[in-house]
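Removed from the display is one protein chain of the complex; every other protein chain stays in position.
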Amino acid sequence: MKKIAVFTSGGDAPGMNACIRAVVRTAIFRGIEVYGITYGYDGMIDGNIKRMQSHSVSNIIQRGGTILKSARSESFRTKEGRQKAYDQLKSFGIEGIVAIGGDGTFTGAKVFFEEFGIPTIGCPGTIDNDIYGTDYTIGFDTAVNTALEAIDKIRDTAAAHDRIFFIEVMGRDSGYIAVECGIGGGAEFVMVPETETDLKKVVKSLKNLRKSKSSSIIVVAEGDEEGNAELIMEKVKTKVNDEDKEFKVTTLGHIQRGGNPTARDRVLASRCGMAAVEGLINGESNCMAGVVNGDVVYTTFEDCISKTKALKGDHLKLIEILSI
Amino acid sequence: MKKIAVFTSGGDAPGMNACIRAVVRTAIFRGIEVYGITYGYDGMIDGNIKRMQSHSVSNIIQRGGTILKSARSESFRTKEGRQKAYDQLKSFGIEGIVAIGGDGTFTGAKVFFEEFGIPTIGCPGTIDNDIYGTDYTIGFDTAVNTALEAIDKIRDTAAAHDRIFFIEVMGRDSGYIAVECGIGGGAEFVMVPETETDLKKVVKSLKNLRKSKSSSIIVVAEGDEEGNAELIMEKVKTKVNDEDKEFKVTTLGHIQRGGNPTARDRVLASRCGMAAVEGLINGESNCMAGVVNGDVVYTTFEDCISKTKALKGDHLKLIEILSI
Amino acid sequence: MKKIAVFTSGGDAPGMNACIRAVVRTAIFRGIEVYGITYGYDGMIDGNIKRMQSHSVSNIIQRGGTILKSARSESFRTKEGRQKAYDQLKSFGIEGIVAIGGDGTFTGAKVFFEEFGIPTIGCPGTIDNDIYGTDYTIGFDTAVNTALEAIDKIRDTAAAHDRIFFIEVMGRDSGYIAVECGIGGGAEFVMVPETETDLKKVVKSLKNLRKSKSSSIIVVAEGDEEGNAELIMEKVKTKVNDEDKEFKVTTLGHIQRGGNPTARDRVLASRCGMAAVEGLINGESNCMAGVVNGDVVYTTFEDCISKTKALKGDHLKLIEILSI
Partner (left out) sequence: MKKIAVFTSGGDAPGMNACIRAVVRTAIFRGIEVYGITYGYDGMIDGNIKRMQSHSVSNIIQRGGTILKSARSESFRTKEGRQKAYDQLKSFGIEGIVAIGGDGTFTGAKVFFEEFGIPTIGCPGTIDNDIYGTDYTIGFDTAVNTALEAIDKIRDTAAAHDRIFFIEVMGRDSGYIAVECGIGGGAEFVMVPETETDLKKVVKSLKNLRKSKSSSIIVVAEGDEEGNAELIMEKVKTKVNDEDKEFKVTTLGHIQRGGNPTARDRVLASRCGMAAVEGLINGESNCMAGVVNGDVVYTTFEDCISKTKALKGDHLKLIEILSI
């Protein structure tokens, strides 16, 4: 293997830069030329491909976002688009690919590999932690800590005014962020898509709070089946029906995607990036490099995409017990 | 003066605890007994009044929120309510009051003083910085830095995807937070209630951005006359009318009220708290202790409430020049 | 089991409060009375033992330090001291103990259990991560992130002046903190007690840096066999012998012990605390509740104390490759 390329795709996640750095430097260390593709699959199609050196990735390990930019590509969903992408890669002599992203990224990579056969390894870059084949995804730990810091701040003001706060965190199909920052933030309730949300229980509990004299934090994953935080707050408020209680909603939004990555995310990103390049050298392909139980593991794209990672059951129990 | 009381009222602000601490310890240092009233004017009416010692305020200088809780009071707007409050204070022998809060708090304090004559001094505790008689209010610096950190994070993800972000910050009648975090965050535009917002200019500028290849940050004070960030984004999006451009909105919300106060807020809060007590001892009353041009100044409640503090003209110019 | 007690001992670690909270609330949830012992084993001997309620642990999950205080006890090393401790516990009717701390804490707990037979479970609270029986210790993740933020700041100034910085982090017998913040901080070298430090290699590499025109970060665990950061810097400086190069040392010190715990530490602390109480109820004793490969595991104190947890071999390799 003489030349490889790396790109980021899908929603950006803190730690993607640390992963790019690891890919670039491991490749150079192993005597492989490395190219960066900007704007994901669109950039592949358009030939936005440039040689990277060791210094190209200096001073980026601590930065959020991605120096290779990211995008979601419509063209790559077509055979024609993928053919163009292949032609571009061929013209550069690319013999291996590292794809940093989530489920959508890997789905594209799998199709592309099966059609054109360029060896490809993925790295799990998404804040949602919803990818099978790795205990944690790159960006998850940072997103949770960002959400947690926000909850800590909101608790200050909730406590000062005895308010009931519904805080919406990211997670369309996954409650991982909600659960971890709910435990860490000492939330009274956490509502996630994986389990049925029992609003009656919440209403009953809030009614029992001493008259307008105590604050509560309720963390809602954006994909909860009862609706977003605003909707859920309205339902609960109507049923609690107590003028002395103040209900507030905060939607944390895109701050969860940015920020300097935590130590955990930088280390994970570095390990996955190195493992992706080592994997390509050792003949692995059509799979993702993740970390399971502390060790690097390669899992087929097929499994990453089709299998789901369950929430830890004891985590929801933890919240119930610790919020008494 | 042998006994004084302190309370917080209105929206909470980081640094209120540092201010309470300064009031309590300065009083004790000067040989005065000091009482804390919880829940603002409501607590005064209900007699939620307790003796405080030096250790009552240990380890709170770094905490957001207010240990004395805060509330907005309907009862205190009535003569009857204020009479009850006066009776409570009398029964404790309170001879002086320190009121930490904003315009609403001072309006209540002024009426109360004029009716019952208990010497009262205010401390400017509000994140909005919209109070005449002090260069900065307690909590403003922390709120700006919290908003700025959020903008830094959002810039990471905006840049990764070349998105246009409208970020709503607090400020119903005042653009202070928006302007300072707009300058500090390198925003392309800042929209504030004090000046007419020129959406045409914004639209024109965004149209000129290279096709879907560059990010922009627009900071909107919640009280802008064109509407909140969501509304303004929709107006702009419709007029830009470019499918390749992605528009996003983030409303920072209540995280701006919480968090550990910055150094500046802790120092300001400490100075104002001490000055309030020293002022009471020296016969000042019906006024606020603020810091103007580096020195403690007492300004009548009348002036604090009726006069307005203008935005620095050169600050808006700064944003125009520096965002080129 | 009707009454249990909890205490913290040894060096404090961020997350200890979250662990205390979990112990207290799980106990109450299970119908058990719970007591807090202040100042560790000394407090046990002196009878500093108080009933705790659910609200005793409100609003502490986010705080560094330990509300139960910590101390190292000389008296508890004597049979006489331990007899007194036992008598105190008996007088309160304590039937189970949760001990939060590190190796030294568990050694004491083991001896005490073997002598007096009160069921005892430990929780791994130490920033050093040097305890067998848990993948991570409570406080480690926070300490690493604190050290990493410091390294990020120092890199700013190192880069501005092209300086060579030796940064000393905690770890008398263990290089865990050094390795993780070395990887995360993009350090050029990491020196740890577990492996032989090759100063010649460092000297050679620094000589090759372009003349006074490039910065380097070297992370040193305080227990490295070549000495502390100051000593190592002097050795290296003498051998590099280049006037144009500026060498600086920063010893991070006790800031690594404090600060709000990270999400990871709060979740780990909560799980271990809950598991300790559940373990006592289920008849476990003389062991520690840790988390291995994502699941709660009980490991005998014997094993925790006598076995050592090796550094991941690929981590040091990672630094070598990624710093090129």
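Letters are used for the chains, namely A, B and C, taken in the order the chains are written, and counting of residues starts over at 1 for each.
One rule holds in what follows: a contact is a pair of C-beta atoms (placed from the backbone, for glycine too) under 8 Å apart; a residue touches a chain by one contact, two chains touch by 3 or more.
This structure is a prediction, so every number in the text was calculated from the model and none was measured.
Asker: Out of all the chains shown, which come into contact with the hidden one?
Answerer: Touch partners of the hidden chain, whole complex considered, are B, C.
Asker: Which listed residue (B:Ala159, B:Val202 or B:Val236) would be found touching the missing chain in the intact complex?
Answerer: B:Ala159
Asker: Among the options C:Ile45, C:Ala85, C:Ile121 or C:Ile154, which residue touches the chain absent from this view?
Answerer: C:Ile154
Asker: Can you name the residues of subunit B that touch the chain not displayed here?
Answerer: Listed in rising order, the touching residues are 18, 21-22, 25-26, 28-29, 54, 59, 61-62, 135, 141, 144-145, 148, 152, 155, 159, 180-181, 183-186, 260, 262-264, 266-267, 270-271, 274, 293-294, 296, 312, 314-315, 318, 321-324.
Asker: Touching residues of subunit C against the unshown chain: what are they?
Answerer: Subunit C touches the missing chain through residues 8, 12, 14, 16, 63-66, 69-71, 146, 150, 152-162, 165, 248-255, 257-259.
To be clear about the criterion, only the chains that are shown with their structure count from here on.
Asker: If every chain is a node and every touching pair an edge, decide which shape results: line, ring, star, complete or other.
Answerer: Topology of the interface graph: linear, an open chain of contacts.
Asker: Taking all residue numbers at the subunit A to subunit B contact, is the shared part over half or under half, that is, same or different?
Answerer: Mostly same residues: over half of the interface numbers shared.
Asker: Can you tell me the C-alpha superposition angle of subunit A onto subunit C, nearest 5°?
Answerer: Between subunit A and subunit C the superposing rotation measures out at 180 degrees.
Asker: Going by C-alpha centres, which chain is most central here?
Answerer: Nearest to the common C-alpha centre lies chain A.
Asker: Report back the single chain whose CA centre is most distant from the CA centre of subunit C.
Answerer: B
Asker: Just give me the whole-number Å value for how far the CA centre of subunit B lies from that of subunit C.
Answerer: 39
Asker: Two-or-more-chain contact residues of subunit A, please, as numbers and ranges.
Answerer: Expected reply: 152, 155, 159.
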